[in-house]
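Structure first, commentary second.
With one protein chain withheld, the remaining protein chains of the complex are depicted in position.
Chains: A, B and C, in written order; residue numbering restarts at 1 for each.
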Amino acid sequence: MIREKETTLYLGPQHPGITGNMMVKLKVQGDTVVSASTHVGYLHRAFEKLIERRNWIQAFTLLCRFCVPEPDPMELTYARAVEELDNREVPERAKYIRVIVMELARMQSFLLWYAGQSGSSGLYLTPQWSVGDRNYILDLFEDLTGGRIYHMYIWPGGVRRDIPEGWADKVLRTMDYIEKRLDEYNKILFDNTIFQKRAQGVGIVPKDKAIEWGVVGPVLRGTGIKSDVRIDEPYEVYDKIDFDVPTQEGGDIWARALVRKEEVRQSIRIIRQAITDMPEGAYYNKVSNPMKWTVPAGQAWAKTESVRGEIGFHVTSDGGNKPYRVHVKGAAYTHGVTVLEKILPGQNIADVSFILNSLGVCPPEIER
Amino acid sequence: MTNLIKENKLLDAVTTAFKIKGKVIRGRRVEVFADKNTVSSILLFAKKQLGYIHLAHMTCVDWIEQREFEMIYTIYSPVEKITLFVKTRIDRENPVMENIDTIWDQANTYEREMREMFGIEFPGLIGEHDFLLEDWDQIPPMRKEFDTHKYAAQTFFSRPGREDAKDVRDEISKRSGTAVPDFAKKYSRES
Amino acid sequence: MEDLGLKIFGAILTTFMAFAVGMTYGGIVRKLTARVQNRYGPPVYQNFLDLFKLQSKKTNIAHGFMGHMAPVWIIIAAVTVLMFIPILNGNLWFPNLSFHGDLIFLLYMMVFGSLGMALGAGQTGNPNSAIGVTRGLSQMVGYEIPFVLALVALMIQYQTTSVQDLTQIQHDTGVWNAFANPFAFLAALLASLGMYRYSPFDIVGAPAELASGPVSEFGGKYLGTMMSGGAVFAFIKLTLYVHLFFGGAGNPDDSGILATLTGIGILLLKTFLLYMVPVFYGWINPRYRTEQAIRYFWGWPTALGIIGVLWAVY
Partner (left out) sequence: MENDKSSQKIVDYIQNFARKHSLFVLAYGTGCGAIEIPATMTSRYDAERFGIRGAATPRQADVLLITGYLSTKTLKRVIRVYEQMQEPKYVIGFGSCTINGGMYYDSYNTINGLDQYLPVDVYINGCMPRPEAVISGFVKLQELIQDGKANNGELYRKNLEHYRTNQKKIIKNWKMPDYNW
């Protein structure tokens, strides 16, 4: 076999195809990738070290800056872990509000994924539409929590504010609008033969080794394995809401895209059910004095289903008013490093940022 | 209380096989305390026999008073939907832990991070030393004795901020010489 | 002899017109793309502002001799090819040498521009531009085949290789070549999708994969010259297509001021409509991979080209 000369190509931290700040070092022969190695650490801000210097409530400001496209699952997982340690009861209404906030976060993150996926495949029409429509959901967040992207709204013991009146039917109106828009998106991207040709059979995650590699979320569901934290370990009120988890066979970019396309419709369904049967009552089991609030010693592991997959918080407390050790494992931790290095060899250079986007890799989640 | 049959069955399976202590924390959460060098056999046993194929998490807690690192391996079985914690304690001075790269490939990333952040040595771990930081010459930063505030104050410049909580508008007007705008006057402390 | 001065003035006027029309088309397309993406979009003269800003860059980082030559080469190729294309058929003002050149010469000269870009990109040593160049050349191989087949079909049908005569024939028979030989026209149209580097075929300078491919190391004045060269090339291809398939613009017999202006007006209208075809196609389609693009070109367009040739022979 004639051994072609290998060139190394750095899809460096500064590259329009890489969302965020991470470097994929490719050994390339002609147009196909021979080997890939990811280099991270560009967005490391020592978040876990800083959290040891903040008390339990102040940690929330750091938490939601942790993964940029989707801050809410971080707050919820941390809040649930602390509630488990403190065994603090969350009122029923707060649970429903939390589920609505989570599903809204899932939808705005889906629209961002949708923009990244079609942008990296060369279609510059739908990123404009989907990020434009995402702003409607961010407006909802702004009314509810005051912040566009970072909300700091979910606290241990419930949520910070009750729903402003008129917000609930504004959500329903936005849901109808988004649902109408989703059909148009399908016409442009999912029914587009060139996108199907580009996406099918590319970046295949094998079904048998998927769980071993630590693949979670829509990528795992894309390989045909039905696993979703909302069903396996229902938290908040997910057991009272009926929704189904879509799975696809094949494990390539196309299967993952279909899974995500179906998941948004489920989110809309969940939001509608959560809004209609949300009880009245308290929304916040108030912490007596947040500054001097000490959580009993112990360790807790809580996980929630974010758009990219299962996010786990391992919180250790030694009884003081500062968290002793918080270690976070986002879905991108394994997708961005191990899984990417295993499925990139053999792919075309044109598909590297395409695959990176379909795996839902969010670099700040890898290095915190 | 939900019936903990499955959890207790799992606990007995592991504790009898390896004669170690453990307890059921709550529904779906079981923890087992193991000795340092039996951890990888427990993990292999759990993965192959009991079906705990998903390594959800690997972390290290630095107990500085007891002079120990606590290594926690979180594994999860999609079939039984239970999370098993395998916890072990290793000495803090020269921490060495066996490398479980062969059981799960993804453990390589966790171990590289722990080697860089805590200074734990994993013999036989492939991968460069610089995982997150670049040319780091201090002690591994996540250890408790490393004070990040002191280090930041030394190396990075900090802009001279306002010494005490004076009202911003008065400061600005003093500096720029313009009077405090009247809409702000009723909030200003001076008047 | 006196109309030599006229010809020279006409030639200079054509270059400026080609440059201005190419840039304004770019501006209009940017505005339309913005409106399709339901946003306001830049002013139509934005391309001129970009070009002027690029030209007024203070430092210019060059990469050796070929780095300097690449933009110059593109401009040379653009202007020479422009000279050999009849702007208005038979008009006294704008003959600019269209009587001498013919189709085969034009084909070669059009490849000249991409050759300049390729050599310049190779000189910069940036791996992105090297891969971009190989993709550009392979894509050119792809769309050249149906394009040449279409032209061959026309040549056989009318036994002439000069663009001037082709437009003359269309003017006399009153039947546009698009309808005279529809297969050749379709093959050429599908091939033209690959020429303007719009979305399904912008694999050469694909930002997401190759950080804008060959031009990734060119900034400031180099990028500005390349941009204006690209605009002139777009105008050239459009006028060539209009003259080959849509009967050219303006009637040859009188060349008064009014006739010339109406001729230019028709030319602009036809070229703009033709320019919209790759733009519409590009708005809603993601990008091909390299081998998919070539497989596309060697699929239906080549088949249509062959049928066109057979149609021309019988």
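In the analysis below, a residue touches a chain if its C-beta (ideal position, glycine included) is under 8 Å from a C-beta of that chain, and two chains touch if they have at least 3 such contacts.
Small disclaimer: the values here were computed from a predicted structure and weren't measured.
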Handout entry: Displayed partners of the chain not shown (whole complex)
Key = A, B, C
Handout entry: Candidate in contact with the missing chain, chosen from C:207, C:286 or C:305
Key = C:207
Exercise for the section: Using the touch definition up top, pick the residue from C:216, C:239, C:260 or C:285 that touches the left-out chain. Expected result: C:216
Handout entry: Full-complex contact with the absent chain, from A:14, A:29, A:87 or A:186
Key = A:14
Handout entry: Touching residue (missing chain; options A:112, A:154, A:211 or A:274)
Key = A:112
Fill in the blank from the handout: Absent-chain interface residues of chain B come out as 133-135, 137-138, 141, 146, 148-149, 151-153, 155-159, 161
Completion exercise
Where chain A meets the chain that is not shown, the residues are 12-16, 19-21, 41-46, 49-50, 53, 61-62, 65, 68-69, 112, 115, 127-129, 131-132, 134-135, 148-150, 364
Handout entry: Interface residues of chain C (partner: the chain not displayed)
Key = 30, 34, 37-43, 46, 49-50, 52-53, 56-61, 128, 207, 211-212, 215-220, 223
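We adopt the following convention: only the chains that are shown with their structure count from here on.
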Problem - Centre distance in Å when chain A and chain C are each reduced to the mean of their C-alpha atoms - result: 45
Completion exercise
Per the C-alpha means, the centres of chain B and chain C lie apart by a whole-Å value of 59
Practice task
Express in whole angstrom the distance between the two chain centres, defined as the mean CA positions of chain A and chain B.
Solution key: 20
Fill in the blank from the handout: Residue ranges of chain C touching at least 2 other chains are none
Practice task
Mind pulling the residue numbers of chain A that touch at least two other chains?
Solution key: none
Problem - Sites on chain C touched by chain A in the complex - result: 33, 36-39, 127-128, 131, 199-200, 202-203, 206-212, 283-290, 292
Handout entry: chain A residues touching chain B - in the complex, by the definition given at the top
Key = 40-41, 44, 46, 48-50, 52-53, 211-214, 225, 227, 232-233, 299, 301, 303, 310, 312, 314, 316, 324-325, 327, 329, 333-334, 337-339, 342, 367
Fill in the blank from the handout: Seen from chain B, its contact residues with chain A in the complex are 28-29, 53-57, 59-62, 72, 74, 78, 81, 83, 85, 104-106, 108-109, 130-134, 141-142, 144, 146, 148-149
